[in-house]
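Before anything else, here's the structure in question.
Note that one protein chain is taken out, while the other chains of the complex remain in position.
First chain written, first letter: the chains are A, B, C, D and E, and each begins at residue 1.
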């Protein structure tokens, strides 16, 4: 179970309303390579990991992704909370406004609701760790694309933090993969 | 952010392999009225609640639903972990086995991946609290259906705990709705 | 069965081409809280209602939602029927034009096709009536958002009529819920 | 708008509980080629038909498909209404029971919720009428498959009525297509 | 099996960056009536065609649709490959950039991932050939809508080629339908 601690993993203090960035940032909540998918992917896969260490790693990273998801939610909400309906509409967030008002909703940048089809969990640890490494690369690439679209230093700072964490998760999954191969006394060629 | 505590909210100790129940119980992870949807619904809606108290309630219940999701995952995994491929196939879990092995995956009882289309977040607090009360009723009804399908006392015990929590959440959302109406000095008829 | 009567439940006479509003209004046909979902929800649920009166209510309201769906279709079509491809494109309806021309299609404001995942039908009357009350609140909130985006008096008039009907449906579902609790001699706490 | 008449287009009096057939028949409500899709397809397309006659045809047939949808709902409900949870489970309807109880829900035979992706509406009358003729053929083929799975005379009688209606609709859409070609003074080769 | 030949079926040489058209053209890869759906539809249906000739026709046209899919991919990539993130964003391709960078992805004009729900395969040859004729009409109408949105002669040339091929496929499916009726010694009325 989880205990909520009323602070963000890393501070999010967006001073400028930037509706366009809100429209894109939400994909890291509910888009194909976002934090919701990451959290669910790792927390689902941990039951079939071969060692306590690898299961614990998935629990740790899955839990951290929940914190990232919260940061993305806060970013999105800070970016749009003072916008009028007309401003949202002009920024391409008319569909957001009509269907969700100013609310946070698990969707991608085009308004498509999140689907678990974005992730896989196979109970084959070698496979799942490859899935996880690929997921981290995809999240990294998405954060880089987001950073390329903005000049706002507060946004860039938070996005950069999240990007860095994905790089570290990628490395840790890489280590877990090496451990898994060893554990399986990997005579088979995968 | 969340801190992981390595225990379940309520103990899950399933002694008997029951593959049919596994097939159905998974819907309370990734089905239309399951705990994943509940957690995401409440954690998404909290940013636009009108008072700190109602936002805190959504955070609390959303966090608890994560714990429920974990209990469902553990139940599912305990129920199937020792099954052979042939046993899974005979129990109607052939699709599960081929596509996910023994892994936990956010799907409904028919294998359909979870979609955020199951939930809504509108930033209208009266509306969101109605959505939440309806969600708790739907979860309660699903738990009752699950209980009706089994005689296993361990399963029933855990399912009954979860069912009870939904009833309590429903009541707390009802109180929050009354608070919201008051707060809005609700002269409008909704 | 239904007999078609060649008139609208309430007149729709949009004089001004307003492509942006067309883009948003279509969500009340095929979006998450639109009239298609409402009609199908109520007409599906009526078979398992506990009394003739509650079944009749669902038939009545379900049938009325079909009339609302028709009004939305007419509104959408009146708003776009004289637009050139270029006008549609500039108004953010390029995807609409390329894939559906000037046609009415059951989609949300972002072009996402309607899915029955938006609704539930559980055969538990207490649950279904909660679902229905929540649905009416969601439809009301959506109509209010639509009204906030336009100054066109003809549009506002029709949208306001539809909004009002949702309020009345909500009240009638509330009465049906009280009846259902009484009927069930409701000693259980839901 | 539509007026509800409290009778079925054709009587449905299923005397024998047949859960397997229920599982399959529901696809003609919410499956890829079912009556919900048919009704929505025709009622959506009618605004862009070139002549009053063709628009009226779509209204007529769309309205009739609503009556068919109702017949399918009644069939499904009559087939399962007296089944215990255990009977539903043994017949492969465990997912139905857990998620929807004894309720009618717009899904296919595998429990997949209906999606508007099954239909198209293009505002090109030649195209839409081809879509409609294909839809009628697909519905006909599905009814034939259903009939091949049962020996129950009551079921076969109702399914046969519905199959016949699809054949007649197909013919009427064929006539409408010829009219449309004439109307368009069709020198173009489609 | 297929052998790749390193040339396009028809040359695609887009000289002008046109991001709006890229946004729309992609629907003919991954949209409801696009070439991916066409290829999969025909290649799936061929196993149950009644004659070698009709199976061969489906193989031929399915294979050609793969070539069309490739042309669409090349068009899309030529149109966007030199665009900056900011240019993509301003052209309504911000969601594309954030989630897919400059990559080709099987989506419609609104960014919705392709789904096999767009197509049907029934093993009833009369039905499948109707489905195919309707599919060709829908593809034709989409190409016409695309052509209506641009003045670029290079784009129009390639789109026109593709449109023409759909017309020819439609005619060939019409012939195959007549053959199928004959083969089935069609005493039944379809």
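Criterion: a residue touches a chain if its C-beta (ideal position, glycine included) is under 8 Å from a C-beta of that chain, and two chains touch if they have at least 3 such contacts.
Since the model is a prediction, treat every value here as computed from it, not as a measurement.
Though it is not drawn, the left-out chain touches A, B, D, E in the full complex. Across the entire complex, the residue among A:46, A:68, A:102 or A:138 in touch with the chain not shown is A:138.
Checked against the full complex, the one of B:32, B:62 or B:101 touching the unshown chain is B:101. Hidden from this view is one chain, which touches subunit D at 20, 23-24, 27, 31-33, 92, 108-110, 112, 141-142, 145-146, 148-149.
Touch with the hidden chain on the side of subunit A covers residues 32-33, 115, 117-118, 120, 122, 124, 126-127, 130-131, 133-134, 137-138, 140-142, 144, 167, 170-171, 189-190. Mapped onto subunit E, contacts with the missing chain fall at residues 1-5, 7-9, 30, 36, 40, 43-45, 47-48, 59-60, 63, 66-67, 69-70, 73-74, 77, 81, 99-107, 113-117, 119-124, 128.
Criterion: only the chains that are shown with their structure count from here on.
Contacts with subunit D and subunit E are shared by C. In this assembly, E is the chain whose CA centroid lies farthest from the centroid of subunit B. These two copies of the sequence, subunit B and subunit E, are related by a rotation of 180 degrees on CA atoms, to the nearest 5. Averaged C-alpha coordinates put the centre of subunit C at 33 Å from the centre of subunit E. Taken residue by residue, subunit D touches two or more other chains at 99, 101, 113, 115, 117, 120, 122, 124, whereas all remaining positions touch fewer. Viewed as a network of touching protein chains, the structure does not reduce to a path, ring, star or complete graph. Annotation, chain-chain contacts: A-B, A-C, A-E, B-C, B-D, C-D, C-E, D-E (touch as defined at the top).
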